[in-house]
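One protein chain is absent from this view; the other protein chains keep their places.
For chain A:
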Amino acid sequence: MVNVIQQLFNGLVGGGFLALLALGLAVIFGMLRVVNFAHGAFYMLGAFGAYLLLTEAGVNFWLALLVVPAALAVVGMALERAFVHRLTQLDPLYNFLLTFGITLILQDLIKVRYGNQSQPYSRPALLDGSVNLGLFQYPSYQVFVLGFAIVLCLLVWLLLTRTRVGMIVRAATERPELTRSLGVDVGRWVTPVFGFGIGLAALAGVLAAPMRAVHPMMGSDLIITVFAVVVIGGLGSIFGSVVAGFGIGMAQAVGNLYVPALSQTLVFILMAVVLLWRPTGLFGREGVLT
């Protein structure tokens, strides 16, 4: 029993990463109608960014947690201005070609320097120990990651539901044309929203650096699961992405315990079941965010 609970806890921590990534994908899809296949690459760049700052400039984890997502958000905005915004008038196939192409380029750029190897990144000193959770000891860093992910998801939720920008993003996601006809300059928010989604991915990457292998392929391994999460939660549904992120994280962890052979396929079985039952995903409504 303790074993199961501990495994569920592992699942929640893993689910935090899934939720942060799915959240970014969902806002980007809502505002741009672009499925960003490069999302995993920015998660990977987040981790490498932290690693690079530490090894080259001695910048610690906490500073990296601020600087790396901000810097990559700017890179994301530049990419949006240069390429991604052109996708709106094109066949969805180009969406895949462009963002997948960006993924390959970014991965190979990292490989040129670091090869196909994992780089070590140690936990911040403050969180090196472990905490007693009553039933078992658990690494402090993992507890921090879970709490941080939950707080971030809540903040994004508040941003979307309680602020003017959030209202514009919701309106533009649901009815872009109507929103413009009401005097809202929707185009002005597209680039910042893309940058924001990328920033969230990068942040997840920095958080991953001390507990997962910092590896050029770390993003592409994870992103397939993230897509399943987004589909299960309901494409474009912020709430669904977060719930499905944590849910799938736990399902995978428990699955690992009982049917390890299925660990890679479980998420897709779940996805198929959910889609048969609810074709728009658990929380998805046609063209609706939140």
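Simple rule for what comes next: a contact is a pair of C-beta atoms (placed from the backbone, for glycine too) under 8 Å apart; a residue touches a chain by one contact, two chains touch by 3 or more; residues count from 1.
Just so we're on the same page, contacts and distances are computed from a predicted model.
Q: Name the absent chain by its UniProt protein name; which of "Protocatechuate 3,4-dioxygenase alpha subunit", "Aspartyl/glutamyl-tRNA(Asn/Gln) amidotransferase subunit B", "ATPase AAA" or "ABC transporter ATP-binding protein" is it?
A: Per the UniProt record, the undisplayed chain of the complex is "ABC transporter ATP-binding protein".
Q: Return the single residue from A:Met167, A:Met211 or A:Leu257 that touches the missing chain.
A: In the full complex, the listed residue that touches the missing chain is A:Met167.
Q: Among A:Val35, A:Leu97, A:Val131 or A:Val184, which one touches the chain that has been omitted from the display?
A: Residue touching the chain left out of view: A:Val184.
Q: Applying the definition given at the start, please give the residues of chain A touching the unseen chain.
A: Touch set of chain A with respect to the missing chain: 167-168, 170-171, 173-175, 177-186, 285, 288-290.
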